[in-house]
Structures are given as C-alpha cells and as structure tokens.
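We show some of the complex, not the whole, and keep each chain where it was.
Labels for the chains are A and B, by order of writing; each one numbers its residues from 1.
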Amino acid sequence: MAWQDAIIDNGVSDWRIGQVEYVKNAWYVAGWASEFGDELRRVLILEENLLMFRATTGQVIALEDRCPHRQLPLSMGKRIGDEVQCGYHGMTFDCTGKCVRVPGQAGVPAQAVVESYQIHEKHGIVWVWMGDQEKADPNDVFDMAELQDPQWCAHQGDQLYLKSNYLNVAENLVDPAHVSFVHSTTLGSPASEDVPVQFDTKADPLVAWRWIRNAPPVGFFQEFGGFTGNVDRWHYYYLHTPCTAVIDFGSADSSLALSDEDRDQGVRIFALHFMTPLDAEHTIDRWMHVRNTAIGDNAVSKKMDELFRIAFGEDKIILEAVQVEENRPSKRPPVRIGIDKAPNVYRRRIERLIAAEQKTERIAAQ
Amino acid sequence: MAWQDAIIDNGVSDWRIGQVEYVKNAWYVAGWASEFGDELRRVLILEENLLMFRATTGQVIALEDRCPHRQLPLSMGKRIGDEVQCGYHGMTFDCTGKCVRVPGQAGVPAQAVVESYQIHEKHGIVWVWMGDQEKADPNDVFDMAELQDPQWCAHQGDQLYLKSNYLNVAENLVDPAHVSFVHSTTLGSPASEDVPVQFDTKADPLVAWRWIRNAPPVGFFQEFGGFTGNVDRWHYYYLHTPCTAVIDFGSADSSLALSDEDRDQGVRIFALHFMTPLDAEHTIDRWMHVRNTAIGDNAVSKKMDELFRIAFGEDKIILEAVQVEENRPSKRPPVRIGIDKAPNVYRRRIERLIAAEQKTERIAAQ
C-alpha cells in the first residue's frame, strides 16, 4: 500500500492505554559488554529483576534477583567465587540458580532455586533470553556484517532512559516522517516535510524509507560529509521485531543521482537502537553508530555521539509527553494516517506474538 | 431556616470521598486576560487540558490540547499564523479545531479534529464554557456593576493554587463562621465567635451573613478604615453556582448604626473568588478585590493584596489538611451543624445539576 492510498485505520485494537505486554521469546539487550564485571548488578527487563555479573570464566551470568526464602535481592548479598550468598541468611546459589547451601541445616530444599537466563555476548553487546529458556537460539541474535567489517567504523553511544512504553519508542524508529518536525535542525529539514514515505511490510524487519533529492545538506551531513552543494539524502528505517532498529541514512552529491543499491557510494551511517523494555512505561534505548567515513577517527565518533545525543533527546521529549498523555483518559480512538503504515503492522505483529505465547502458556498449564 | 433551628443533617449524600464531578454547562475562569498572549499555553480545567492563545484578531482561542494522531499536546507544537502545527508529524489545526494539513498526504481524515471551546472575555477575565458548546451564552457570564463604576476601585490579585477539591473551597466561601477561628488576627476576631449566621438559600447566589456590632475594628479595617473606636462590621458571602463567590465585608462607625441597605456608607470591600476546578483534588482560586475607598491608589491595592494573601493562605492550610483527611477512610458520616445551612444547599444544588447533565448525556447517547 503506497502512502497516497493511506486510509485512516481506527480498527487498531490497542488504543486503550496501560496494558503493555511483552514478547518473551526473544533476545533483549541487557547491556553493553563493558557494563558487566565482577560486581553484582541488578538489571530490570520486562518487569523482572535480574542479578547479573561476569563469572571467573568470563561468561556473563543472569539469575532471578530475589532469594526464594525471604525475598531479599541477591544483588544485595555477596559473591563467593562464582556463587552468590544472600545477605540475609546466607543461602548460596550457583550460576545455574541452584541453592547449594542453607547455613544451619544439612539439607537444601528442592524448591530453593532461582531462575537463570540464557546469555549471548556478541560484538560487545550482552543479550538475554527472557522467555522459555529451551527456545533460546544464539543464531537468532541480531547481527550485521558491517559490525566486523574493517571498511566500517562501529562505535557504542549511550543508554538513553525513556519514560515511555517500548511500543511508542519502536514506532518512532520506523517513522521517517517525524524527522522533518522533531529533528528539523539536526537530522532533518523542512525540505522533506511533504516527501512521501515508502514501505515494505511483508517481511521482518519492517522497512520505511524516503529519499529527499536535490536539497541542501542537513546539519549532520554538513558536519560529517563536508557537503556544500545540494545532496540526495536517504532515510531507511529497519525495525526488527520486537526491539531492534537500524536506521540507515546518508547523503551523496545530487549530481551522482544514486539509486537505492548505491548507497555505499555516499556518506552512509547506520544508527542502531536496541530497546530494552523495563516496564509498562519505561524503556532503555541503547544506541550505537556504524559509518563508512572517518574510519578509526575517535574524535569523529565522539562528535557524532554529541549530535545523536541532541537528536535522540528531541525524541525523548516527544515520547515522554505522549506517555503522560496516554496515561490520561481518552475520549476516542486515535486517528491513523498514511505514515502509520509500518507502525500499525509492527503493533499487530507484536500483538499476535504475545497472543501466541500466552496460548502456548495456557496449554502448558493444563 | 434560622441558624437556631439548625439540625444535624447526616442525610447529605456526598460524605463518601473521591468521586468529585463537575457541572460542565457553566462558564469557568480560564485566567486573567493578561495571562494570554501569542504563546501556546496549556491550561487544565475540569480534568481537561486546553491549548490556549490569543489569535491575531485579539480573540482568545481554546482547543483540546492533544493531537488526535499520536496524542502529543499541541501546546508542544508551534504556531503558524493562527494555526497550530503539531510538533511530532506536523498535523496542523485551525482555530475551530479542524485539521487543515497532514504533511506527506493529500487528504485530511474527517476524524482529524480537536474540540474547541467557547470563550468570553470581560473585565479583564477570560471565561471558558466547558460543556455543550451550543448552550454557551455570554449573557450568563458573571458581572457586577462595581467592576466598571468610577466610584469603585477594582484590582486583580493572585491565582491561588489549592490542593483541595473545589466543593470544599466553595463551601468555605459561603461560611462566615470560620472567620473567627481561621482568620482571628486578619479578617476576624474572637468577638464574633458566637454571633449567629443568617442565610438566604432560596435563590442563586446563596447568601450567608452576619453583623458584628459595636466591637473593636479587626486588623484589616484598622489598616484601611483608619477606625479607632468601635465599629459595626458585616460579612456577606454570596456564592454563585457553581464556582464564583463574592464576599462583601466592611466596617462603619458604630454610632452610625448602619442597616443592611446602607453598607455603601461604610468602608466596603468586595473580595471576588473565581474557582477553577483542575481535577478531583486541585483548584485554582483567582481572587480580586473591589473597594469604595482610596480609589486609584495603587499602593493601597498592593497593601490589600498582601493582607488578602495572608488571609487566603490561612484558608489554604485548612483546606489542604481537610483534603488529606478526606482521602483517608472514614468510619462514619460527618456531623453537620447550624452554620452548614448554605454549604449543604450548595452541595445538593451541584449534585442536582450534575445529575441532570448526565441524564441529558445518556438520552443523547441513545
């Protein structure tokens, strides 16, 4: 469906607020690899608290962060080798979550266990599997050839804390149209306001994109591309279900008249967003960037961080205001417009995945 | 019914807390005229957020402050002439609330509208009609001859923010008896403690009043009346349903033995209170004063502001403590006493108005 044919879709089933749920059978980013060391750390993901640390083997461990006895967070206890001792009565758990010691008594109750979570570390990112642990497959962890390609330069940015549900964050990341208004002085410009958005919503990731041809370079590419004359600029948004987005954007001299396939010939930057839902109203967006220019130049990386920090701070203001508004009563369903094509498909996809997981759980419980 | 005959009225139907509702078909004060200029302003009234600004015509505009697309407050967007552009995707609305532009697509969905509210500006006060817009009649806006009479001096005071439901604020403003205890050093004195309150509850406004004859002048009239000997002091409380109160109080030398009709011969002051319910537990009380002494003397106006600020701050402490208490569970209905005559009538009047409005809405919905 092209944007021109867009109709209002009020049939979307989620306009009632405050009932956010999560796809559990998925890899979520628990943190950058550098966030995990010897110390016990408490990490909130999908409303569950995890105790995380790096074992002597180098492997990152994730356990349920609550002693099954008196409910004290195990992260308030202490590490003894690769075991964790509760700070209240000394019950001690190994890396699999099994209790191996109850001080003052000989036996250990069979129920004295905490959940443990599969972890996979790749490209300096620690992923955790939040659902059925038997379904965790490291082959499903997000990857991208450019993260290891010497002709590209990858750099980790911040972890941005948002008082917003993850669905709105994700939808913002498959939405090129907001750039003209939210980022009018950083990533966008008024030149793009009326340029149609195109979509491919058949596969995963969802894709939404547009080219702004033959316009002055926006601030970002004045800074990093050194452009002075008019450029062709593209914004490709790839949203991988449930919580990873890759924004491919770049500019090239308009005289080159680049096609979709030739984007590597321009100054091309990928902004990667790994969203971690904390609870119904809070999300962490860890972002990084990968570029085909100024390879190995750390000053450029830092400068790029600064500009992204400003731009993503612009999104934060919008998304947090929307969250406040969604928490208030609503008189009627929201209006949907042409640019919502990919966000609408995303939300229905999430709904279907959650419904399927819940059905499986109900069957298993019978 | 005179105060002496007052009986305890436990039949009042509202003693259960936390279910505050509002009369919608009424003019409420949205602000002093000086509060509205070019900039977009968010204003909360009856739990609804309004976007308000002064158009190039000079007319104050009030729209629903929420974009129907992604729920962003329109007040976070920007003004383009007399239209307002949403800060998220640029949807643009005119002064009637109609969407006139959806960037990136040709058509505008019919549902893309926000509510607009009737506004009436008079005597430097901006009133808004919160209910059925077809029922708004500017002739119903509160007025008072003294506001334009050169023999009187009107002066706008503060907007006092109260963590209290509006019903308790209103009842405090048809209650002369509290003055002896809450304002014992400012507007009242112990001399009045046992003076009966009189009522006229047949019409709107409700009236409650008493005279304290032949007593030393209270602080306020020592300051502004220059009285040294004993005075006759009156307190007349007029409460207009739902949210406007006029307190007429003054003093005159006791030797004059003024009657009700002769109050203009004394030093007479009207304190006007315009209550704007924000939500179930918050109210703004905009107050001003009108006097028949020291006409045009701004120093006196300022000095009067200061004394009122102290006195109304005394009410604020009481009303906010009562709100906290009303939010806690109650074991039994409150006791009602003689001085509650007018407050009781007020509350039943409000209840009846709300019930009638809800009945009309139910019929309309069928």
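Just so we're on the same page, a contact is a pair of C-beta atoms (placed from the backbone, for glycine too) under 8 Å apart; a residue touches a chain by one contact, two chains touch by 3 or more.
From a predicted model like this one, the values you see are computed outputs, not experimental measurements.
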Subunit number of the complete homomer, 2 shown here: 3
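Assume only the chains that are shown with their structure count from here on.
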Cα superposition angle of chain A on its copy chain B, in degrees to the nearest 5: 120
Residues of chain A defined as touching chain B within the complex: 3-4, 6, 8, 10, 177-178, 180-182, 193-197, 317-318, 321-322, 325-326, 328, 330, 332, 334-339
Of chain B, residues touching chain A in the complex: 49, 66, 68-73, 76, 85-91, 102-106, 109, 111-112
